[in-house]
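The complex appears here minus one protein chain, its other protein chains still in place.
Let's turn to subunit A:
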């Protein structure tokens, strides 16, 4: 039996941990930013791109795309926040502004008290970044060489470097991969290598842009477990971009949803589900083909041989359902699937237009 996500029994309040669970060193440099509120502060942030389109043989029309369209939020030190939305919503653009490699069109933005675009290099020493579709590792060389380079680049003291590398190697299972050229690694292995590379210099914030995209279930689980440890043990602030709601379900108490460059939700995942009235799916494998299962609080939406799909409100817990089915049916296996982010957003809009 595999339950991919736990029940949603937690209270649906947006979490803003006021207790900095950081190490002493970090707490000390928190002073400057604490006064201004969040560790990451966005106020009416806008980024628009000018796109030229062909309109005839020689003519081109200019066209403005607002990738990020007035976003404000604040993330406290030590928080782990999900930043989700469908493709093209503006997630990566936001992350790029947070690292300083894109200059905002308008609005205010501070990270650790710094203006990212203006103080990019200073900020770079204090942040870690992982882009799921790109790699910071040297393609032709073993992982070890890339880490050696990180040590020079971030001027990491020897003892610190060794300690961090050992820690990452152990938790991410990198030991057997250290001397393999990066181009020979699988996507999941490479991603684990990249995440370690982003953490060797003890960043105060970690941005992850779709770190689980394309990964197999085992790698996903390993990555999630590791991120949880980093957040809990080191107090690293984590901003996690994904379009897999399972990542959020397992890691983040707070989730921000962005669509068409605007923030459409900021709070708990349960509140999001309640808001949209979205449904999760229980996939049930029975011993044999049976008529659709009938239980309180769920309805069978699909039957295929011995496998059945049951929809139930995302805000409800799966536990009583599972118990009831197990008691009354010959159960072999089951798993819970989160709704697709696109569906959740579609429902939010449907709800609003209904009002």
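As a convention for this text, contacts are C-beta pairs under 8 Å (C-beta built on N, C-alpha and C of every residue); 3 or more make two chains touch, one makes a residue touch a chain; residues count from 1.
Heads up, the rule we're going with is that contacts and distances are computed from a predicted model.
Remark: of the listed names "Pyruvate dehydrogenase E1 component beta subunit", "Methylmalonyl-CoA mutase metallochaperone MeaB", "Anti-sigma B factor RsbT" or "ABC transporter permease", the one matching the undisplayed chain in UniProt is "ABC transporter permease". Touching the chain that is not shown, out of A:136, A:163, A:317 or A:335: A:136 (per the contact rule at the top). Taking the complete complex into account, A:124 is the one of A:68, A:81, A:109 or A:124 that touches the chain left out. Across A:148, A:228, A:307 or A:337, the residue that sits in touch with the chain not pictured is A:148. Interface note for the absent chain: among A:55, A:101 or A:301, the touching residue is A:101. Considering the complete assembly, subunit A touches the hidden chain via residues 49, 87, 91-92, 96, 99-103, 120-122, 124-125, 127, 129, 131, 133-136, 138, 140-141, 145, 148-149, 152-154, 209-210.
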